[in-house]
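Note that one protein chain is taken out, while the other chains of the complex remain in position.
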Amino acid sequence: MQHTPEPYSRRVYYYETDNMGIVHHANYIRWMEEARMDFMRKVGYVYGDMEAEGIIMPVTGVSCKYIHSMHFDDVFSITVKMTEFSGVRLSLSYRIFSITDGTLAAEGESSHCFLEAKRRFPVNLKKYCVGFYEKFLELSRNDD
Amino acid sequence: MQHTPEPYSRRVYYYETDNMGIVHHANYIRWMEEARMDFMRKVGYVYGDMEAEGIIMPVTGVSCKYIHSMHFDDVFSITVKMTEFSGVRLSLSYRIFSITDGTLAAEGESSHCFLEAKRRFPVNLKKYCVGFYEKFLELSRNDD
Amino acid sequence: MQHTPEPYSRRVYYYETDNMGIVHHANYIRWMEEARMDFMRKVGYVYGDMEAEGIIMPVTGVSCKYIHSMHFDDVFSITVKMTEFSGVRLSLSYRIFSITDGTLAAEGESSHCFLEAKRRFPVNLKKYCVGFYEKFLELSRNDD
Partner (left out) sequence: MQHTPEPYSRRVYYYETDNMGIVHHANYIRWMEEARMDFMRKVGYVYGDMEAEGIIMPVTGVSCKYIHSMHFDDVFSITVKMTEFSGVRLSLSYRIFSITDGTLAAEGESSHCFLEAKRRFPVNLKKYCVGFYEKFLELSRNDD
């Protein structure tokens, strides 16, 4: 049985802050990507390997609710949960915690499809990337 | 009567592209900010003036649906529409068109509150920033 | 005879500011890229066409001196000058002016080589991209 991987964690960089003295909101979308790549690595499938197999996983939608502002040097951690996987589509949800302040800082979601890299047509991982397909399927069942 | 301002438009920068050869998805969130600031300028209230009056307008939520990939040097335009304004809360929707490809590239939304800049408590623009309040109210009625 | 193209110009975006309330210094390096691409377009050779011919122009060195801080919504303009061109190497210098403050805000330089995109070996534009070679040569002579 697959265990939920450890959360992704790091400090806020100075260049991620803005004129309001807080982290600029667009960076949370980037953090979700960092956490997604870390999640894939920890469950055993590095995203770079998917691209090496000729499949890309672009973002088809993203959302974020900002609950608590974050500041330079704050430590945050992000938990990732798979919310949907069908072979042709993947959805993930994210919870971003400020370790420094002990609060939930933001919640987000991302959705993805899988494309053949060269010609950019949609593919089913079941057919094109069986290793990833089985791993993702196992994770999606786990989260039930 | 207030006319809808001209769309915001520019080219895609090279540094906005990623390893997939397309614009990285987090940049669309930044573009929405560019278009929001441009929108405010065009309707007659520069955001910097709001901050100069001691009020900030942080993002409380953001979402984007990616419909059509964009590439380096593509020209895009963004239309902004006010979808909600109450004095304490503001919501905007965005349509991002690829002029180069003649398609709708993405659709997004952002929501905002208004805070007193120093102590970060929520304020009603009606009380703290009457000029902005009346302008925003006029715009929100216009869009009906 | 080739005329020096019009400077590149735009406003500072909100997301380019940082916790100090000024433009984060790394953005000037990005602005130099924006100005470089604009410069190439204005002299008649779009960088995207070079990549379409299978040649990339990576940065081999960059430097910037920061003279005068810039802020959100400031208007800047950038002049670009070719300082060296040999067919295998290109150097450019940049002067970034704050139109808002009427001052020289920064000065920078970038150097570049030309690589065959797929196998990443250095090429001479004279052999691989004659159109660009002749245009760049003309510009480099002009600046004498």
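Brief remarks follow.
In order of appearance the chains are A, B and C, and numbering begins at 1 in each one.
Everything that follows uses one rule, which is that contacts are C-beta pairs under 8 Å (C-beta built on N, C-alpha and C of every residue); 3 or more make two chains touch, one makes a residue touch a chain.
None of these values were measured; they are calculated from a predicted model.
Looking at the complex as a whole, the chain kept out of the display touches A, B, C. When you scan C:44, C:61 or C:122 for touch with the missing chain, the hit is C:61. Touching the omitted chain from chain A are residues 10, 13-15, 30, 33-34, 37, 46-48, 72-73.
The chain not displayed touches chain B at residues 14-15, 17-19, 21, 24, 26, 71-72.
In the full complex, chain C touches the hidden chain at residues 19-20, 22, 25-27, 29-30, 33, 51, 56, 58-66, 69, 117, 120.
Everything that follows uses one rule, which is that only the chains that are shown with their structure count from here on.
Viewed as a network of touching protein chains, the structure reduces to a complete graph with every chain in contact with every other. Chain B and chain C have centres, each the mean of its CA atoms, that are 29 Å apart.
Averaged C-alpha coordinates put the centre of chain A at 25 Å from the centre of chain B. Multi-chain contact residues of chain B, defined as those touching 2 or more other chains: 30, 33.
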